[in-house]
Every structure is written in structure tokens, then in C-alpha cells.
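Left out: one protein chain. Kept in place: all the others.
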Amino acid sequence: MICIFVTGGTFDKTYDEIQGKLSFGDTHLPEMLRLGRSHVDVNVRTLMMIDSLEMTDADREVVVRNCRQCAESCIVITHGTDTMVETAAALAHGVAGKTIVLTGAMIPYAFGSSDGLFNLGSALSLVQVLPPGVYIAMNGRHFEWNKVRKNRQTGVFESIF
Amino acid sequence: MICIFVTGGTFDKTYDEIQGKLSFGDTHLPEMLRLGRSHVDVNVRTLMMIDSLEMTDADREVVVRNCRQCAESCIVITHGTDTMVETAAALAHGVAGKTIVLTGAMIPYAFGSSDGLFNLGSALSLVQVLPPGVYIAMNGRHFEWNKVRKNRQTGVFESIF
Amino acid sequence: MICIFVTGGTFDKTYDEIQGKLSFGDTHLPEMLRLGRSHVDVNVRTLMMIDSLEMTDADREVVVRNCRQCAESCIVITHGTDTMVETAAALAHGVAGKTIVLTGAMIPYAFGSSDGLFNLGSALSLVQVLPPGVYIAMNGRHFEWNKVRKNRQTGVFESIF
Partner (left out) sequence: MICIFVTGGTFDKTYDEIQGKLSFGDTHLPEMLRLGRSHVDVNVRTLMMIDSLEMTDADREVVVRNCRQCAESCIVITHGTDTMVETAAALAHGVAGKTIVLTGAMIPYAFGSSDGLFNLGSALSLVQVLPPGVYIAMNGRHFEWNKVRKNRQTGVFESIF
């Protein structure tokens, strides 16, 4: 059994047609798993639904505590890309003995042209095979939590040495 | 560097609007990798573009030979689901020392509602971490080549013991 | 109130993922009207769900009778493109005093890249403004029933003089 914690981010943004702007509603995770015809046993729980630029230390502590306390030892977290690396670091310091893979999207899933489904397939597969640790899965690649940064000019995650 | 061999299958079927039926054109792989914002170094080569129900032993031998002769030791193969297990067996007997992951789709990528992008993310990630061997990645899960079958009633790949 | 009669055609084809081929299920009309945020009062009725190449004279008579007998004087018909002109001719001879607009699609709506939504917007608007008669609405254009043919090489409807 794999636990999927939803925290929001671009992944789950939708378009509010009355206000004419981006907003958050319910997560698209169940719909995406259905689309992917996933037959993995998962437990999807929404912890928060926020832009990762607005994620506070308290929010991050909620993520860490949930990862520590959940029964599952394989965890996928959907997260905004801007501060994904910070949350990965908090998890590395606060959770032991579990395989945690963070992923997200550059384009909302609700847009037809999203990378979200690709990234979800990636994260869900990696969490089943990687040894305990905290990882980021983006752009078809994966990185240990302390060997990656998001390049804000290109939007691409890249290795740091 | 990862090699992606394209063989056709539902994954790459399109709709021929003049004939009013399904057909094959060019592979959608490059477009899918772009959509997934993949930054993995890949070498995409189309070996054939056929329905896997029509794949002959000679076709299968082409797949095996290409996997054996290519420079890359990590290989993803897109393949129709109906005979994916047969091709996996041929590869297991004919190629040594490489990690080969076969994947496909239940719905053509050209349809908005395809599982193809999810499966591609899955296969491309698994091929980077699994030890040498031949695997099938479908439904968010992966199987060794000789421990899986496609359930034709449900369309789902499942473990055999 | 506008009556929409569904007869099948490419418009409503779906992909049967177990059989791996095109098939017909329920019509996509209600979903398409929702997507278009249509606020037109419509009455959607499925008369048949077939490829128009298989439409018989008896089928065509069913369409004519329903158009004659329905309470509405504005009627949209979704229809396969291959014999749309033949059905239009049958309607012109069999129904008087009503505005009937036939439309269809070159690509199934279930495919992301369909022209169906565009054509539906077109047909639904035209039926509200054209005088009684039988018309075909395709490719952003509309034609009187006896001044049009489908060019089978290009898939485009064009005027005949």
C-alpha cells in the first residue's frame, strides 16, 4: 500500500470561470489514477491545497508529521515545484526509514497539455523500487533530496554537486 | 542514454479521418516526451508500426536483435498489450545484461483520455533503476517478464505465480 | 425548444479498450452541450447509433418520421458524414415546414482533436436562424441539402452548382 499526500501546487490548480483566475478545488489525483488505469493500492489524502510559495514552516511540519505517522512506508507527495526542495529537506531531517518521492507539474493537470500524468507515473513507479530516502521526481528524472535544485529560468530540475 | 524502441500498438494508433478508421502514422513519442518535459537523454527509434496481434516471430526477432545490438543498456519498448508478454519472453531469452522495460496503452495517446503518458513516465523511470532483466510496466505496476499475464476480460496486467 | 436527433457517425465513436477497436456507446451530446455551456433548451434523443455507411433506407425512414412527428420545428441531426447528403435528401422530400440542420465530425469527439464541438456550435446556432429547409453544416459553412457533396478525397463538404 502506497500513501499519496496531496499538498496542492500547479499540479492541482484549476480555472475558476466565475472569477476568471486560477484556484484550487478538489484534487485531481483520483481522476488521474483512473486515467492511468492504475492498479496500485493507494491511500490518497489531501493535507493542504496551496501554492508552494505560500507554504509556511508550520505547513511543512504538517507534511513531515503525516509522513512520520502514516502506516505506509512508501509515500508520494504532490507539491508545488517552487519550494519542493525545501520540503524534501524537511522530510529528510524529520522522517526515517521510508521511501518518499515528491513530484509536481509545470502545467496544471486540468490543462490538456500537462506534464502531471507523466510525473505521477514516474513517482508512483519510483516509490516502489527506490531504497528508503527522500527523492524528487521531475522531468523523467529523479534526484536525492540534497542533490537537486529547480532552475527558475528554465523551470527544469537539475543536479547540484 | 536510454534507447526507446517503438513497435506500434494502441499507444500510437491514430484516427484516419478520410478512411474513418484507426491507423498508424508517425510515433507520438517525441510529442509525449515534450509534454512530459522529459530531460532524460533518449534515442527514439521506430522498429515497426503494427498491432501486436499481427506481430510475427520474424518481427519479434527484429526487436530482439535491435535490443542486443544497440549501444544503450537501458531500453524502453512501446508495444501493443495483446502480445507484450510474448515479446518480453523472446527478449529474456535473446538479450543479456540489459534492463528492458516494455510498456503500452489501453487507449491511443491521440485520444485525450489515454493512459499512455502515465505509462511512459512509469517505464522511463523504472528503466533507470531496475537491475538488468526484462520487465513489463503497466497499470502503475511492474512485473518480471515471466510473472505476468494480460487479463483479456479486464484489460489489466496481473501477477502469475 | 430545439430537438437534437442522434444517429451515430464518427461524431460519437469511442475506443473500446478491451476489443482494441472503434465502437459506439452512449452519445456524447449531453457532455458536449455541458462543455459548450449551452443554455439552449434542447431535447436530445438517440434514434440509432450507427456508421452512416451502414444506414439503410429503413433507418433513413425512421429519421424522417421522427422529424415529421416531433413537436419541435427546429431540429439538429448528428450523422456520419459519408451519407449525410442522402439523408438530407430524404428529409427534404419527407418533412415540410421545419428547419433541419445535419452535422457530424471528421474525428470522434472522444479524441481530443475533434471538430465535433465546433460543428455542434455551428449547427445549434444555424437552426435558430435559418428559414425552414434542410441544411448541412460542416467546416464552418452551411449548404442547402441539394447544393452540396462530400469530397471523399479531402473529407471536405463543398458546393455543387
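Note that the chains take the letters A, B and C in the order they are written out, and that residue 1 is the start of every chain.
As a working rule, a contact is a pair of C-beta atoms (placed from the backbone, for glycine too) under 8 Å apart; a residue touches a chain by one contact, two chains touch by 3 or more.
Since the model is a prediction, treat every value here as computed from it, not as a measurement.
Among the chains on display, the ones the left-out chain touches in the entire complex are A, C. Although one chain is not drawn, the whole complex shows that of C:L33, C:V64 or C:A110 it is C:L33 that touches it. Within the whole complex, the absent chain has one touching residue among C:I18, C:L53 or C:V156, and that is C:V156. Residues of chain C that touch the chain left out of the display are 32-33, 35-40, 106, 112-115, 117-126, 128-130, 137-142, 155-158.
Residues of chain A in contact with the chain left out of this view: 10, 15, 17-18, 20-22, 51, 53, 80, 82, 106-108, 110-113, 152-155.
Heads up, the rule we're going with is that only the chains that are shown with their structure count from here on.
The touch graph of the protein chains shown is a line.
Comparing the contact residues of chain A and chain B by number shows a mostly shared set, over half of all numbers used being common to the two copies. Chain C has its Cα centroid 38 Å from the Cα centroid of chain B.
With each centre defined as the average position of its C-alpha atoms, the distance from chain A to chain C rounds to 44 Å. Taking the mean of the C-alpha atoms as each chain's centre, chain A and chain B sit 26 Å apart. Touching two or more other chains at once are residues 112 of chain A.
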